[in-house]
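Worksheet for the structure shown next.
The complex appears here without one of its protein chains, the remainder shown in place.
And then chain A:
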Amino acid sequence: MRYEAPQSVEAAVDLLAGAEGAFVLAGGTDLLVKLRSEMLEPDLVVDIKRIAGMKEITPEDGGWRIGAAVSGAEMGEHAGLVADWPGVVEAAGLIGSTQVQGRATLAGNLCNASPAADSVPAMVAANATVRIVGPQGTRDIAVIDVPESPGKTTLAPGEFIASVFLPAKPKQGGDAYLRFIPRTEMDIAVVGCGVSLVLDSAGKVTSARVSLGAVGPKVMLVEAAAEAILGRALDDSALEDLAAACSAAASPIEDKRGTVDFRRHVAGVLARRAAEIAATRAKGETA
């Protein structure tokens, strides 16, 4: 196995394009575990942490560009990011342990392509995009278009994510992410739900994005759930409709982590709870 730590995007792309069995290393919280447990035997590991910008969070068009090697812990320490997208920061902060938090990245969580990834539904709700670099140049795509199926992304050979972009926070907007796990931490989502919404001065929802994780082969944006609350105040009846839309949209499997009925039901429960938190944040209150 060969290890390379290139200094530029171009050098990294050249390395990745020129080798089969090449893997990108940023935080390494998935890659190194797979290596140690003998699930992977890479020929080449390309460490992107030494490339300029990979460890930086920079303001851009009112939003934030987050380098591919920025860890969850660094996001949690960034006041501007926390103020604008607390749901995304909290979702990233749910991954693994304190030690893992010091390494794990948004881009890595996305590229691992687990349907249960915590940060992904939050990024989808936030309408985040990623900047992909590769042999054919640079392109920006929506986060939701990155996962293809469990363990697989739409990235072409030689491509990698250089950064994640969180757009400008809408005025009177708020986001939240909740997941269900049987324990309190160190676990994997049985259901995850991201909600991002904007309220008018009367407290009615003027726009919303609702996403679900771990209830399908990949993250899903539930448009019916957003429509269920559009134009409405988040009263009991609106929240019930939101929950029902999420339960209906969920298409989970039955496995060791939960039954189909359980996941469908809890998808609705989490949507309701996440929407309430997002609304509180949209009103400028703390939650």
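Basically, a residue touches a chain if its C-beta (ideal position, glycine included) is under 8 Å from a C-beta of that chain, and two chains touch if they have at least 3 such contacts; residues count from 1.
Following the convention adopted for this analysis, contacts and distances are computed from a predicted model.
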item: Per UniProt, the name of the complex member that is left out, chosen from "Insulinase family protein", "Phenylacetate-CoA oxygenase subunit PaaI", "CO or xanthine dehydrogenase, Mo-binding subunit" or "NADH-quinone oxidoreductase subunit K"; value: "CO or xanthine dehydrogenase, Mo-binding subunit"
item: Residue of A:65, A:103 or A:257 in touch with the missing chain, whole complex considered; value: A:257
item: Hidden partner chain, touching residue among A:187, A:227 or A:276; value: A:187
item: Candidates A:37, A:201 or A:286 - the one touching the absent chain; value: A:37
item: Residue ranges of chain A at the interface with the undisplayed chain; value: 37-38, 180, 182-188, 190, 255-259, 261-262, 265-266, 269
